[in-house]
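To start, the structure under review is shown below, and the notes come after it.
Note that one protein chain is taken out, while the other chains of the complex remain in position.
Residue numbering begins at 1 within each chain, and the chains themselves are lettered A, B, C, D, E, F and G in the order written.
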């Protein structure tokens, strides 16, 4: 759509509707709102079907609140990730419709509930990986995807995983989440025929090196059909899965 | 389909067509061919729409030839990756229809040329990344995908990339390949609305640490909608993209 | 100027103004003040146009206060970096003209406000990188540079960056600051014609490995014209930029 | 047995059979043969049931031949690992009964063929891992263990592995060998009730980092009952398994 | 035993005792209890002689309590590792027979005290390694092994270790635990004739890199007969030793 | 100048000199020449005062020759780095005016010899670092800078460095090159008042880890006024220094 | 002296002063005191001229107190390192003659003040490195060495270091301590003719990676005559220097 905007812009210019300076200014300046410390990309919803998402980590509460206010006034849904409960309490004062998922640490404002389409399977290997899975699920749901979740099915107990073969066969896309050995990913990928998005987690200790171990496992996955996102990046996996499922 | 096979197996057993021992044996033994040093998974084509792919690296020429013979006698296409020219010369003696892509280092035997569907865009940042791109393209084409390739469009020269905005907007899926700084991936992902599969390459020197630098760049991509495969893994990216594009 | 001092010293010695022992002592002992735990280099202002800067991290409050007192009695400006608010409160008791930048964590005492010359552009990719940017800006300003700052222009949203093309073309020197993928550096460097000083930050999580990811991105930058300082080293970037801009 | 030797030594001394000096000398000097550049530990067979094994890597051919000659004159079997074919040709000139396993790169001299006892299962994930598996098997066999080998059963094709469930249930001890994702280890360990010795291999490329990836996978194995040896260390795994199986 | 269950299942099906659907469902679903966030593997005791062990780290207290309740109702012993004292206080409210080892951070419920068989020697190099040793010992004891413990015998004081030569000669299996240089492992392995399980610990500072140094020492152990578990993994070492000792 | 080109383009469009389609096409397509496998950026000379430089490493000889031919036909100078002597022999067949620096491994075609301005000091710590220094010097000279070179002045022999104090005081910019400990960089930076560009080299062995050691030394330089380029990146340092010196 | 003890032991045995069992027992058991959790090596003073030193880190206060009591009853001096002030308060209750160095975090009990001999120079690069230097100095002094200390002489200000050339020429041994770039070590080593013991510190941030940067600098030191101890290991450096100085 930038292309169409540029064409329209050029035509407006040709027809003398706008001046050279205005054209130049517009050409360089796609619509976003500048808060000084942040620039809110309101036109992302047009490009990608979903508004910009706010990673709260590393931002002050004051900054988060101002960004929320900028986003809230549009018609779009709002998603804030890695948000502490303290931040949620402050955001709630601005808009009491926001919801908090304490495991996922997400704040959501769903202006109009989207239809949940398709089917994305979210598998996680251990109980301690659940917060990452929940972040993926919140992301998937607010982006309009139907989710099936299956928890605690690491390969240490293969039957637990095999019980869910049907879910694996029926998914449009699978998000497989694991810390420690990360070995459920190659196993799931060997059984699945849809794309598998792998999420390493920092769950573990010692030689897991904060998630490096499952990250390497997943990058070296023998079974094809796997791609990997950053350690603990449930949001990224959910977003990526949504781009596949909503296709 | 394993599910259906198990049901059929159980029914055969119920109807006394096969004995307990036979059932047990079959149940555990999905159809593959055992060469001793390798087990050829002939039923993968049923599950995943494509036969098993052979990574030549680390196998002796003798092993590769035997695996090729096992695969060649089916109706399926054959793909061998990381194959040296010497291996190709030997394989050609077995079947003169095989083709070699010297850049990609792939051997292919395409029994019936599949219709090329959809559109996958393969972008690579530098000329030295082309061998990885070619491996992805050979994989994509033999799996029935239409490919558009755009080479040498690293962000060091942004206009070169922006020239291909239309290709970025029109793709079902993008494979973005880069060594060194890997920075074309976040830029492409910020422009695209389809899934972007990132492939770091070992192109570079010094602090690229054999591809670690672009791998980390891609895993930390600020723009959502990106997932990453192993360093230099053009095949993996092509296969993954095909599972999305053929959906 | 050490050269001139040595010549003068040798002449004083030749003319019997000072004894052999005195000459030897002076020769080895450029003017600095020894506090026992620290040696304050008061003549750096002569060499480099700016007095020694104090990194508070790793020093006790008592040590910082004594160093401050040693520096305060000269005519020079004073800059303390990585200073906590508690340290600031103590320093303020010694001299109430000091100022604190809570984001940058700097304490400054500007005895005579220098003219702000030239133009250094400070770009940072994300809101969470602002503290590093502020440290660079405080450093630049107290060293007499005019600064333009542009925040939150990561390549995930290319138009946000392109809006500032004029600033990029007009700068004498650019400081580009980014965590996570660090990808705004190659993009900016590809557009700029002046030197670009890259600062990786520890902003991010997982495979950013506390700033290793953007550090490697920047060191491997495909576009020429880039050099890199330590992770989170806003001061170092500001100081380096000043040596270029004040030339 | 050192204990008994010391007692005997002390008694000889008490009974004036040996002098103080002789006692002291003997006490410090357990029986080994000093070749200058190497010290052959001939009494290891008493302690551990198997003579010292020679790692050829890093030794000159001349050194290997002298060590071989020192060992050959005992009644014990001889095992040389990481031996090139060139070394084998030279050793063969000294004793034509030696055998060479070209995959394992081992030279063996089996003076009296030991009875093969118990059952050790050697599983390897991929064809390229076979050299490591063969090194383990040569070691196990010359140390008197019965071996069952199962090759190419990585989790990418789970049915291939499940076919060998009986072998897994019936083993006294399992050696599981894998490169790349190393994921067959947790899966096997979850199914087995005997100890599983995991061997990462340097098979793979890119983010396998010469075997680091499967090493970390195996160290972080979720299923208990797994311990790990060095990358590519087939000998070490075989030796360790033998100490369990021969118990 | 899965094998026997499958055979029985197939026979039930053949004899029309169960339907196709029931057979399929059962086949895929080995007996475990699904708590939603966790799946308790109650049949592990049949396979491995010991029920599933719960790693408390990364689980909420609420999750731990529910898992404990699920396990407590069986006849099996219960072991929870990495449990804080706070968790213990809560678990104790559910069942006052549980015991807490404050050094090991383990909670145990021993329903019937197993006979302690064989002899496993647990050696640790330094006083600071004792918590890891205690975790191994609690695991060994609840699994029915007799344990001998020897603490603070690092090679810096060789006589301290040599005093325990008898213990080394008499053990069925040795667990050797060390941080920093990890050097007691090769020394012990050179003296022992039984399997040695090495546990690196995160004890140390600087270039121990949280246990990486002793981990590498142990993986590179010159003496054969050593295998390694994860850093600080006392439980894993105890479990592995038990599979050897109970053989 | 892109700005000016865009304005001109918009005006041409407004005045109906070009159509919408043409405008759009031009807007996206800054002038470069597409060779398929590479895109030559002929307008870089306008932006940065120097044409694009070709890194030969990773390109085939055929590709290099085609790129050279594309560049040769302009009026600009040509610089090829990391070129083997074999490549040079082929390039020479195309244009006999090219010159080869065997230490630097550069091929240059200097159409009109630029005036050498300013003064850049190139210091290298050891004789083995000279190839990196030569790459920097070739780059500096073809870009119009006057260079002074000082070799083998590592801090192991401080007087060797101090002899060149005058050169340090008189430079506009210093490139300091070192492998192993990299310690000449902080020493030089402590003496200099101009910007110091540090180049770590892969010279060394063992714990230099292919240049990681001096890279870290330089990034952690205590003296301010230092920025770092990639390991062995003499070209990058020369280019960066030129942007400072030509200011 | 173990040698002499063994000779005496053997003679006692020969002369029937002790039995076989007693001899064996004594032979294996050099004099140390077993506290269960720790074994105090009281005869180290005979071997090495100094009693065992206690590293408090990782030990409980209760364990430290018991070890202190065991050591206190001998005639030897006592040194406890990495001791918190809380531990000191408890130790003081047992013996009010103990002294605490709050910077070094050492507790000392000096029963008879040794004569301070020779001259060891302790140099540290920055104020933040002083705690490590103090640990070295406390160790040196209680072991009977005369110490000269010189602080804050990093190479960023070379004159500060050169002022102390006499100290460098007059020392028997130098301990050089630095974090960040660690560059004062090669400079000092280039000037000195005595052995230089280098201590990297964890002082710094970002790419110092907790002391890895100066560790590598020091290991790669171009000037000969340098050896390195662990990061922050002031005690180790002091002890090593004492073995040289007391020679």
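In this text, a contact is a pair of C-beta atoms (placed from the backbone, for glycine too) under 8 Å apart; a residue touches a chain by one contact, two chains touch by 3 or more.
Bear in mind the structure is a predicted one, so any value in this text is a computation, not a measurement.
Within the full complex, the residue among E:18, E:104 or E:125 touching the omitted chain is E:125.
Touch with the chain that is not drawn comes from one residue among E:108, E:193 or E:208, which is E:208.
Along subunit E, the points of touch with the absent chain fall at residues 125-126, 154-158, 180-183, 185-187, 189-191, 204, 206-209, 212-214, 216-224.
The chain not displayed touches subunit F at residues 126-128, 130, 151-153, 157, 159-160, 162-163, 165, 203, 205-208. On the side of subunit D, the interface with the absent chain consists of residues 2, 28-30, 32, 36-39, 41, 44, 52, 57-59, 63, 200, 202, 210-211, 215, 230-233, using the contact rule stated above.
Convention: only the chains that are shown with their structure count from here on.
Compared on C-beta pairs in contact, A-C and C-F come out with C-F as the pair having more. With each centre defined as the average position of its C-alpha atoms, the distance from subunit D to subunit F rounds to 53 Å. Centroid to centroid, with C-alpha atoms defining each point, subunit A and subunit D lie 49 Å apart. Within subunit G, residues 126, 157, 206-208 each touch two or more of the remaining chains.
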